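The following block contains the structure, expressed as structure tokens.
Left out: one protein chain. Kept in place: all the others.
Letters A, B and C name the chains as they come in the text, with residue numbers starting at 1 for each one.
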Amino acid sequence: MTDPILTLAGISKSFPGVRALHDVSLELYAGEVTALIGENGAGKSTLVKTMTGIYQPDAGEIRVGGRVIALPTAHSAADAGITAIHQETVLFDELSVAENIYLGHAPVNRFGMIDWKTMRREAQLTLDSMAAGIDASIPLKELGIAKKHLVAVARALSVDAQVVIMDEPTAALSQKEIEELYVLVELLKKDGKAILFISHKFDEIYRIADRYTVFRDGEQVGKGFIKDTPQSEIVRMMVGRSVDQIFPARVADIGGMVLEVSGLSHPTEFDNVSFSVKKGEILGFYGLVGAGRSEVMQAVFGMTKPSRGTIVLEGKSVAPRSPADAVDAGIVYVPEERGKQGVVTGEPIFKNVSLPSLKKTSRNGFLRMAEEFKLARTYTERLDLRASSLSQNVSTLSGGNQQKVVIAKWLATLPKVIILDEPTKGIDIGSKAAVHEFMGELVAQGLSVIMVSSELPEVLGMSDRIVVMREGLVVDTVDNTNLQPETLVRLAAGIIEEQAA
Amino acid sequence: MTDTTATGRRLPDRLNNPLKSTVLSWESLLVLVAIAIFIFNASVSPYFLNAWSLSDMTFNFTEKALIALAMALVIITGEIDLSVASIIALASTLMGLALNVLGFPTPMLVLVGILTGLACGAFNGFLVTGLKLPSIVVTIGTMSLFRGIAFIILGDQSYGGYPRDFAWFGQGYVWWVISFELVLFLIAAVIFYVVLHRTNFGRRIFAIGNNATAAEFSGVRVDRIKFVLFCLTGLMSGVAAVLLTARLGSTRPSIAQGFELDVITMVVLGGVSILGGAGSILGVVLAALIIGLVTFGLGLLNVPGIVMSIFTGALLIVVIALPILWNMWKERRA
Amino acid sequence: MNRLLKSRELWLALAILAVIVLVTMRFPRFSQPNNLLTIFNDTSILMMLALGQMAVILTRSIDLSMASNLALTGMIVAMTNAAFPGVPIPLLIAGCIVVGAALGAFNGILVWKLDIPPIVVTLGTLTIFRGLVFVISGGAWVNAAQMSQEFIQLQRGSFLGLPILSWFAIVVAALVYVLMTRTRWGRAFYAIGVNPTAAVYTGIDVGRTKFLAFVLSGAISGLAGYLWISRYVIASVEVASGYELTIIAACVIGGVSIAGGIGTVGGAILGALFLGVVNNALPVIGVSPFWQMAISGMAILVAVILNARGAIRKGRIILKKAEVAA
Partner (left out) sequence: QTRIALVVKSLGNGFFDAAAKGAEEAAGELGDVEVIYTGPTAATAEAQIEVVNSLIAQQVDAIAISANDPDALVPVLQRAMERGIKVISWDSGVAPEGRQLHLNPSDVNLIGETIIKLAADYLPEGGDVAILSAASTATNQNAWIEAAKAVQPEKFPNINIVATVYGDDDSVKSTEEARGLIAAYPDLKAIIAPTTVGVVAAAQVVTDQDLIGKINVTGLALPSEFKQFIDNGASQAVALWNPIDLGYSAVYLAEALVDGQEAAPGATFSIGHVGEVTLDDTNSAAMAAPFQFDKSNIEEFSKIY
């Protein structure tokens, strides 16, 4: 057996209040793909950042080719032959594609000046080698999300490295681009590079990985060869229990029509979207990331203005021009980007919860704190929020608990329809179950729930009916009875049509 | 109030004693600073501790402080208004016009001043919220525009001849040494305090400043509130224009030049975060008082105004840097 | 071609041209090469300052203290010249740049190490620096009679038909252009303005980069200090008072985004020139001086509105048919 190119040993890293990594180790071998597997928040990205000089580990050592090295900056990691496609897009809209690829390590001429010509040429070469079909000289902002991701990949490849790290590189790519990425990974393997591949998608892992390492709660809980290990085993390591019990059994008691959206259109984002939700129903919205589901929901919520279409709520036509209008009408929205759109960071829990309900808690426009605390307590405790007090700043809460604050905020408004956009994205398995259970309770109480999710098991496990979107259009609406996962994937990816064509 | 949840836990309202956080607050720092300056002034100048002196002192800052109250709200939402001084110039000019050309009586003059301010504020508000332009740039533009209009109207002329009862707004006393300006400021401060800290409106202002997107997603009408606040700042500038015009008894287009930076200094010194989301009216009132004390105290020593500004500039940086340095020092020790 | 049509610089250049043509129609003398060169020369200092301000604004900061920095360095150099007329001028200029850069570094340190918002820091130093002018001069002015002839005449000399002052602007512009487009340092200004979090991933130290931007704007302010004083041959406390906003206005008109990350050397220069041409044209076409302020206010507003229109994000386009149309 060959020696690993890169070895991590005893790495620990803590953030205020969070132990992100605890005494983890990892080996990467030349010409092999190692998959790093773990639930959200398991510490995968944190490890990537310690390997690329962005975070400094609290303890532990990093060895490259047997030599212990320090990585004080992002540059030093590149110099040590480590490069990464980060989970967050390290991209700059206003700069050109070529510069996005070379920012920080641009080629210079003998006067130390950036050599734009070489840079553009090399960038184009890299892009062409990936068959990306991107012109290196255009500004990045002219590209769509998938192409942007390819630029991020090209950026990583522009560094001459022995170790290539890919943190969820396929999350934003369509099937075709994913296939191209696989080809690329094969090429890199042949080149003798060591690859660390992070993904939540098992089909992918089984297809390209040679080895795996599993993290749970910042600790390493297992490793081995992919071909020797069945998927169920890895899942058990990852979650600590078996997966099928995650979704609560539920007896659907579906009533009359509550929300009916028809022909909703937007000049650039979506067209002719129609769907309806009944009382006590969970309507799933499935699609690949970037299918336009969030845009549709935000139009229903009054954030963006649709160009056409009608929204009928309980028989009355509504046209919310702002979220405030939508909330007044009884439609609420739990957004996808929790930190940016969901919670008012910097404010305490109770203020977050009472914000949309101030009319109820106040008297003649004057605040009544006692009422606010009461309201906040009622709903946060129902959701089993974990916090030290109601005055705790929401930014100090974990992702799952922040999500609970957002949901509590909306429940307090006594809505008719609640839209949950990726409600369990980035939240831990326990909270996830709590959210799912709670969704069950919501519909049991007669609310209507719209759940946007990119997670197939979640969509299949929770929805009564499923709307599938692709490229801004509704492809199909299907009943969730004996539905095969493959059906949904095909619909979402448009594979059926492609085969037909 | 001992009800518990199914899990048997109960979330307390707050953990720390509210009294303790009051003691350690920014406002108490400002109170200490104010007291220190007061004592310093009293010890270096025999003329300081005199009711009339102290009363005169308030004239140096009340007009700016009135605007600072509204500006604080604008800055808490993360915006800024640099055009306030120019609004004063335009409002004052239109009042002069109303008096000299149209012969308006005093109540109408006051109305003209306030409405002009309101209109200017609405114009700013429209550009910022309607056209989605950055407020700092918009108000740099309107700063030239508003004062420019005053120059177009007045040129090298001036308006004077304001009636006696009008002059009372800027020169009159309500009781003994208590001037009308001071009383108006104190009333306004109480109103702003209540609005910002005790009403839904104020709560929403903070939410916008902390995270405008999330606030919007929570059903706060962000643009409408920002618009109202720009109008309010314009309105307070109009009020300040009435007071200043009445105090000076005349109008020139160059009136109130440079006020905007003094106003913003008051707001920032008062602990309002320039990035939005934090601040208190009490802090702003204290900061106005501190600036008044510093400038008046130094004035009694005949220190030129420009040298005073070194003190206010340094005060601004030091008072903001101190807590940061303190935290850094504590962290290093830990 | 399409990209060229979309460029803000082109439109701004056309606007300037339009003003020149309009004025020339009534006053043919306005567009005589001589007069145009004079306008360029008059605008030189503003151009340099706008370039320094641009560097700061690119990093999502703002420098309100530039005019005060200019006044302080200007006073220092004027007093030095008055006291020691023998000190060679190039040495004085170098001294100005160093002093200016040091004042800028003071701003930069507070922004970098203490993380105080730039607008607060420079609002403070705006008054502090200007106050110091009074302190070191005792309030007295330094006038032409006290300055040495070389001190006054240097920028008035000419080289290849252009006044030396114009050459200063050209050289500074060229240096800043090279810095902004050809060095990592300059690209870092853009990167942290566009996306500060991502910049960290590329190995950029955000705080240090902001610090450097302030040092640059300070150094330029210092240089401008000498040029200003020797141009208007008077050093006083009120020198360039309120000019900070004119500098920012030039940047804004030139398409520099106050939110950071967007702006070009050409844009900033054109922005300054636009103000220069308008200010120069107004008296010539006989517009009452009292209209000037309102007109430049309107110019700023129109420029911001146009820039904002141009900058409206196409955003990403999901629909295939919309993508084709775009």
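In this section, contacts are C-beta pairs under 8 Å (C-beta built on N, C-alpha and C of every residue); 3 or more make two chains touch, one makes a residue touch a chain.
Note that this is a predicted model, so its numbers are computed, not measured.
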Thinking of the complex as a whole, which visible chains are touched by the chain that is not shown? B, C
Full-complex touch with the removed chain, picking from C:L10, C:I164, C:V284 or C:I305, is C:V284
Contact residue for the chain not shown (choose from C:A240, C:I253, C:A268 or C:A299): C:A240
Among B:P12, B:P105, B:G130 or B:G155, contact with the omitted chain is made only by B:G155
Touching the absent chain: which residues on subunit C qualify? 27, 29-30, 35, 38, 42, 134, 137, 139-141, 143-145, 156, 231-234, 236-241, 279-280, 282-284, 286, 289-290
Touching residues on subunit B - with respect to the absent chain: 45, 47-48, 50, 52-53, 56-57, 59-60, 155-156, 158, 160, 167, 170-171, 244, 247-250, 252, 254-258, 295-296, 299-300, 302, 304-306
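Basically, only the chains that are shown with their structure count from here on.
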Where subunit A touches two or more other chains at once, the residues are none
Going through subunit B residue by residue, note those that touch at least 2 other chains and give them in order. none
Can you tell me which positions in subunit A touch subunit B when the two form their complex? 301, 303, 322-324, 326-328, 333, 335, 340-347, 350-352, 355-356, 358-359, 362, 365-367, 373, 377, 380-382, 384-385, 387-392, 409, 413
As the complex stands, subunit A meets subunit C at residues 52-54, 73-75, 78, 86, 88-95, 99, 103-104, 106, 112-114, 116, 141-142, 144-145, 266-271, 290-292, 295, 471-473
Looking at the complex, which residues from subunit C come into contact with subunit B? 62, 110, 114-117, 119-121, 123-128, 130-135, 139, 237, 242, 245, 248-249, 252, 258-259, 288, 290-298, 300-301, 304-305, 308
